[in-house]
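Just dropping this structure here.
Left out: one protein chain. Kept in place: all the others.
Just so it is clear, A, B and C label the chains in written order, and each chain counts residues from 1 on its own.
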Amino acid sequence: MLKDLVTPENANVFVGKLGDILEKAIGKPLGYAINWGRIWSLWPVHIETACCSVEFGAASSPRYDVERFGIIEAFGSLRQCDLIVVQGTITRKMAPRLRLVYDQMPEPKYVIAMGACAITGGLYFDSYNVLPGIDGVIPVDVYVPGCPPRPETLIQGCILLQEKIKRMKARTFV
Amino acid sequence: MTTELPTTSEIQIDKPSLNWLPPGLGLQKVDERIMTLNVGPQHPGSGHMRLIVQIDGDYIIACDPDPGYVHRGEEKMAEYRNYILNIPHLERPVIHDSCNVLYPYVLGVEELLGIEVPERAKYVRVIASELNRCIYIMYWLAIYGIFLGHSTMFMWPAGDRELLIDLMEKMTGARVTHAHFVPGGVRNDLPPNFEEVCLRQVNYFEKRIKEYAAVFYDNPILISRTQDTGVLSRQDAIRLGTTGSVLRASGVDYDLRKKEPYDVYDELDIHTNVMKEGDAYARSKIPWLDMMESCNIIRQALQKMPKSGSVRVKLKPNPKGKVFDSVYKRVESGRGSLGYYIVSDAKPEPYRLKMSVPSFRNLIALPYLLKGEKLGNMPSVYWSLNYWPVEADR
Amino acid sequence: MSSDSETSVDAESEETPVVKKPEEKQVELPAFEKGISDKIIEKFGDKVYVTFVKEDRVGIGTSRENVHDVAEFIRDALNYDHVESVSGVDYPQDKEIEVVYHIGSYSDPSLARQILALSTRAQREENPIPGNDATKLPTLRDVFYSVEFHEREVFEMFGVYFEGHPDNRRLLLPEDWADLPPLRKDFTIKGR
Partner (left out) sequence: MGTATGIIRALNSGIKHLAIKRFTLRYPEEKLKFVGDGYQFDPSTGVGIAGLKGRHLLFHDHCTGCQLCSIACEGVAEAIAMVKVPEEHKHNKKAIMPQIDYGKCVFCGLCVDACPFYALYMTNDYELSSFSKEGLIYTPAQLQVKPYVQQDSEIKITDRGASHG
């Protein structure tokens, strides 16, 4: 029967339909699975932009140990990373480099703005060489306030990011 | 002062291999073989600065540091703020050594305004400053461990550092940016039973850092990677104006806590650690010895500190300096001597404020040290200079 | 006032700042520091002037023609061996930019506490073209090797060109900086 229905002329239509049905059936569970994989393997880029990197280092120290949350310590190449933690002030000299790093990362990518300088400019709101926040350079997912934030606050921000990823549509990036 | 030093951009090395061209590659000139590497600013081994390194095979023939990625204009902004509001700003260059980076500023403003500080406040400052020095060195040591590929040496110092951070948090209310020192004393008194807790944790801390010898400083692999790399002779260390552990590792006995004692350092018994080798190993060992010395100083200060008394004198609102007075104050920070040049002109704001920071002074030695080294030794030489880019850029 | 030194309203400080002359009364100058300044005066006469003599600190001023000779004398005869900082100070009302070298000594134990502030002044231009105007000073790179990066910093922050400096490139500012040198007084930061 099926053999009679499928002719070379309409084979494409059938394959497309089959794909649609499959996607309806397993798309949603697959999305969950993809997101589940993403939230427990966030790899941050190793880009230190200013002094908040001290507390970022403390967050991966034995006391706070962000690796418990699957945020692997930043050692990989940036082609394998999907999280960028902007650790502090972005100066005018650094901004093009930050954008360059962001553009080289593969999708999906998430951004955490860490510290007052990365959010609004913070202490350096009237400096001649500091950007007023990184929103103009790259899109931000989670803001972590403080100067510098405590490692607990950073971990809380990471948990927020994981919740956000859970709620995101996984297929927008596939 | 016999031999002329070449400038950092002129450094060349005479290697016989330079004149040799590999056959079969079709190279015509020696220059074609030289490769330029950009290390940083996104690179685990450089922090927020760029090193433009020229290599011939595995050997570095020239290195041009390119700092300024965190230049935030602290000196300009200080001219628009009064002497009190500058305090949160001026500790940001080195947040993990924030008491020490603020110390000379506070001393300088006290001299400009003619303020006498209570005795107890001086001891509290010394304790805070020494705790902070240990916190700085532990972070530095942790990153040095990463640079050398020694993960245990990241985990141990980064964990033990939290013992002292706990103490600072009890004392000042913040993990790293304390804003604790003010002209006229410190902002709040010690919490109850701080002395006991401090003594217990410092003793445990000292026991812990002694264990680092077996795993790091006596480790033959580490010794082979750091010994005889990046040797800075005594004469060059003096001529290049290096400071802190870089200077003391080259055999110059110079520690401002002993040579120019500020606050109550002249009442304490301080030993200066000096090594003669001048290589990366000596430069990495001096801070470790300094930490033990700091533990000694903290114990002495806790013993000698007056048990009660005021810790802060009240100032007038908007204190002003004299007409065109200048002051240059310096202290021994975790990286070396750190000075502030403050010019006042009878306004609540300083007329000009200049930070003379040890990282910037040590940076000039980097091209000389990297000359002729293998590329693989670059991280160990670079971080052994006690260089913190945010401080150098200000 | 209970708390505070933090309040910075102009309306609150009612007393008008009385501009007083620096007090002229003779104070006992510290002997050792006086000796250092006397040696320099003895050698150079009225080419140099003493700006201040305080405990552990000596200030010497000189004109731009003599700064190289004075620095050489300080290094060779007085045993100072390195420069800790080079700072520029802008004085728009005098039309001058002062450059202060803070010189110290590691090799002489008796000078370990001492800092000698050698200051010199360069002419200041209203519309600076860094490197191509009259704001020039001789470099001290061949006397004290440690000034190399410091002078590069002063060049970009104040526009003072150091003649004979081997490497007058930009150090800290962005590559595309086209504004005034930022630490001059006429460069104002936004909103102030």
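To be clear about the criterion, contacts are C-beta pairs under 8 Å (C-beta built on N, C-alpha and C of every residue); 3 or more make two chains touch, one makes a residue touch a chain.
The model shown is predicted, which means the values in this text are computed figures rather than measured ones.
In the complete assembly, the contact with the undisplayed chain comes from B:201, out of B:201, B:272 or B:296.
Interface note for the absent chain: among B:49, B:101, B:171 or B:385, the touching residue is B:171. From the set B:37, B:52 or B:215, the residue in touch with the chain omitted from the display is B:215, counting the whole complex. Only one of B:101, B:190 or B:268 touches the chain withheld from this view, namely B:190. Residues of chain A that touch the chain left out of the display are 62-65, 68, 116, 119-123, 125, 133, 135, 141-147, 149-150, 152-157, 159-160, 164. With the whole complex as reference, residues 80-82, 84-85, 87-89, 152, 159, 162-163, 166, 169-174, 177, 179, 187-191, 200-201, 204, 211, 214-216, 218-221, 223, 310-312, 314 of chain B touch the missing chain.
Note that only the chains that are shown with their structure count from here on.
In terms of which chains touch, the assembly is arranged so that all chains touch all other chains. For this pair, chain A with chain B, the centres built from the Cα atoms lie 34 Å apart.
Centroid to centroid, with C-alpha atoms defining each point, chain B and chain C lie 24 Å apart.
Taking the mean of the C-alpha atoms as each chain's centre, chain A and chain C sit 48 Å apart. Looking at chain A, one finds that residues 91, 93, 126-129 touch two or more other chains. In chain C, 173-174, 182, 187, 189, 192 are the positions where the chain touches two or more neighbouring chains simultaneously.
Residues 173-175, 179, 182, 187, 189-192 of chain C are the ones that touch chain A when the two sit in their complex. Those residues of chain B that touch chain C in the shared complex are 1, 4-5, 7-10, 67-68, 71, 73, 75-77, 80, 82, 84-85, 238-241, 247, 252, 254, 259-260, 314-320, 322-324, 326, 328, 330, 337, 339, 341, 343, 346-348, 351-352, 354, 356, 360-361, 363-364, 393-394.
Residues of chain B touching chain A in their complex: 41-44, 47-48, 68-73, 76-77, 80, 88-89, 92-96, 139, 142-143, 154-155, 158-159, 161-162, 165, 175-177, 390.
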